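The complex appears here minus one protein chain, its other protein chains still in place.
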Amino acid sequence: MSASKASRLGEETRIEKVNAELVVLTYGTIVAQICKDFENDYAEVNKQLDKMGYNIGLRLIEDYLAKSNTMRRCSNFRETAEMIAKVGFKIFLNVTPTITNWTSDNKQFSLVFDENPLADFVELPDDGRAQEQLWFSNILCGVLRGALEMVQMQVETHFISDVLRGNDTTEMRVTLVRYIDDELPPEDD
Amino acid sequence: MSNHLPAGGNGGGGRAGDSGLRYPSNGKTIYHRPLNRTKTAELSKAAFAYLFAEMVSYAQRRVTGIQELEKRLNLQGHPIGLKLLDLLLFREPPRSQLRPLNIIALLHFIKINVWTHLFGRQADRLEKSSNPDTPDEFMIIDNEPLVNAYISVPKEMSQLNCAAFAAGIIEGVCDGAGFPARVTAHTVGDTAGEGGEMWPGRTVFLVKFQPEVLEREALIGAKS
């Protein structure tokens, strides 16, 4: 599928909407609560957020498949990347991250977020650690991992920069680990 | 003055202070964005539903019993109410930028401003307790709370009302505005008699104000 077709799909898809700030504030209160529960052990908070995202990704993919009107599997990882950025994130977060920094083996790329609604109202705690350790939007890594697993792709995802940490961009690195054989059920987390 | 901040600032120019936070050189911080930018922005309902469901199941793993779970959902809504109170009043045109001074004004603010912003419509009704023994109780009624629409509560937890989250938001607005209250969500759909069958999810948010709120209100009423 061509890139332009992919982006048109994202825009045309008719989805029931809610106020963005309801979502953003709810996410904020979730992160704050997890930080409290784990006494600001940010490594653990990242893990919890990733896990939540993974659970969401597993379910989100059904939505995605229904709304993007395509049951066809992407033919290669580059096409998958297009669909993630232009349809998946468009549906989920109403943003379209830029795809960049492909490795030569076409197995690794970056998603650069010019906009990140989840972080709209956020300033990280001034405790000398949060900016080193917390990936505030880490739930997105899990969402991607879970969703792709449902379409037989095992990927590894992590943020490598975040404007909340004082970086100039927010960038997520996505690596294809392997295609999961159809016979094997997706592993349970 | 032991409770005073250590440094009073030293005139002119922004003092970096003892904050260790770093900021992006391109100025992408909350302070550089207009507050109204996302006022009418929308996201998919599914995104909210999934997020909310995850919040509930995360909370569920950390509590025992439905009451504790509802209490926790309430706690997570509370800071949202505190923030919305200032955000929504900030967005009012200057003429109607008024702090709510009495219970009715406050409840209207919640029924109209808060509800419309969060859920795209007003709450359905406001009621005052008809019981003379509980003049401190008020009800905000929603026939079909959004937060319940997406959560299929397991049978063994049929008493759980996820609207406890919205109750927490209301409580945050009340507390922030200086009307400390306890707010709880109750599903009344099936037992409500007339109209009850049409709205099986009808939820009553019971707002119980603390005594000092009513005392103050009586005092102000007597003065004016």
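As written, the chains take the letters A and B, and residue 1 is the first residue of each chain.
Quick note on the criterion: contacts are C-beta pairs under 8 Å (C-beta built on N, C-alpha and C of every residue); 3 or more make two chains touch, one makes a residue touch a chain.
What we mean here is this: contacts and distances are computed from a predicted model.
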Not-shown chain resolves in UniProt (candidates "Serine/threonine-protein phosphatase", "ER membrane protein complex subunit 10", "Sedlin" or "N(6)-L-threonylcarbamoyladenine synthase") to "Sedlin"
Among B:Leu51, B:Leu118 or B:Ala177, contact with the omitted chain is made only by B:Ala177
With the missing chain put back, one of B:Ala41, B:Ile66 or B:Leu101 would touch it. Which one? B:Leu101
Residue of A:Ile91, A:Val122 or A:Val163 in touch with the missing chain, whole complex considered: A:Val122
Considering the whole complex rather than only what is displayed, give the residues of chain B touching the chain that is not shown. 1, 3-5, 7-19, 21, 23, 29-31, 35, 79, 82-83, 85-90, 97-101, 105, 176-178, 216, 220, 223-224
What residues on chain A make contact with the chain left out of this view? 25, 28-29, 31-32, 35, 121-126, 130
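Here is the rule we use: only the chains that are shown with their structure count from here on.
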Give every residue of chain A touching chain B within the complex, in rising order. 15-30, 32-34, 37, 48, 52, 55-56, 59-60, 63, 91-94, 117, 120-124, 126, 128, 131, 163, 165-168
Could you please specify the touching residues of chain B with respect to chain A in the complex? 19-26, 28-30, 33, 37-39, 41-48, 50-52, 54-55, 57-58, 62, 75-77, 79-80, 83-84, 117-120, 146
